[in-house]
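The complex is shown incomplete by one protein chain, all other protein chains being positioned as in the whole.
This part shows chain A:
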């Protein structure tokens, strides 16, 4: 056999050519001019980036190249090839989020996994307390519930967060709550608080660093669900004081879905025994186990497609090209505020956070339901956006928020009348996503016979397809 050139690890930029185009041109302005750089269906107005993120075409193409590379010599990829680029990605993210060392940051598929693996590594005991909020994200909320259910004597303490409120009111309430929990907790038992940096529903940037300090001052562990943070806000984790921080890269950082990071400073790593699933490099705790063993465990713990993690490299290049983090944050923040106000005006309702103290790139506006209907169903809608704007004119001359507002007015009145005619029982609550689909809440959705797929579709109007409006009727997640 001819002895051809041997293979060696290479950096991502040698594998990915799709980003070359970024060097050859300059980025358009923020706004609708950037829409062609994404793959949204013509006419689909994406105002919900916060749920699943959006992949720029350049990153899609780069991922195709990365996936092709994975197939060329899969043994090489999984035993050798993926490692240097993955470490490179971790270094880039560590720098972006202000970690003090790359070995404080590992990749996980999503925030739910990152938070789940941290919570399940604690050795829970009778007398321990976990603090969550009513607004804690469903998978995390339920993880805590699960831990409670399998740990006799473990207490859950739930902090109630109700909007509208103010940052100061939250901090005052939190201080009271923490003092109370600490006073009632058995001596020597641990207390762990899960704090959102940005609540998902409603979308609200929290004073999480202050909340962390309040906990830290009395020896309470802090785990931050920062799912929405990276790419939407500046992070300086080295001095944030938290014990753990998790964020999704596929929400606001434009990476392929299935990429998130878990930040855990060296002290925190001491409680981390294992990944989930457990890795072949797991070592029983003891003198034989190296200090950074948990970090190496996260490198490989079951076969996955590393393309999602490696896409961080490309996503960061793209974001740099469109203007960089600061410019992106500023644009989205301004637009969220202006757009939210316009939306509220169009629907004759209110913005939840008129001062803007909770607003980054997401804004919440009340739906135009009659007040008695509202009381029954506690409906609200959260809108999130990237590239739509008052500056660049839409074809019909209206901007994205006006379009949405008009659509919602139509939809909500349709819902109310269908609800009345369907004789839906009062205070009807669906227990789960699938039962939501089966419940006689036909007013909430209309069957779309054109689509061919059996599930009911939300009512559509104009060119806006509204999905997943957040109500208590369904446990659909944003």
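Just so it is clear, a residue touches a chain if its C-beta (ideal position, glycine included) is under 8 Å from a C-beta of that chain, and two chains touch if they have at least 3 such contacts; residues count from 1.
What we mean here is this: contacts and distances are computed from a predicted model.
Taking the options "26S proteasome non-ATPase regulatory subunit 7", "Calcium load-activated calcium channel", "Cysteine sulfoxide lyase" or "F-box and leucine-rich repeat protein 3a" in turn, only "Cysteine sulfoxide lyase" matches the UniProt protein name of the chain that is not displayed. Contact with the chain not shown here comes from a single listed residue; of A:68, A:87 or A:218, that residue is A:68. If you put the hidden chain back, the residue from A:116, A:231 or A:265 that touches it is A:116.
Of the listed positions A:90, A:177 or A:250, the one in contact with the omitted chain in the full complex is A:250. Across the entire complex, the residue among A:12, A:34 or A:54 in touch with the chain not shown is A:54.
Within chain A, the residues in touch with the undisplayed chain are 1, 3-4, 6-8, 38-41, 44, 46, 48, 51-55, 60, 67-68, 70-80, 109-113, 115-116, 120, 123, 138-139, 141-143, 145-146, 149-150, 248, 250, 256-258, 273-274, 276-282, 284-285, 300-305, 308, 432-434, 453-455, 457, 465, 467-468, 475-477.
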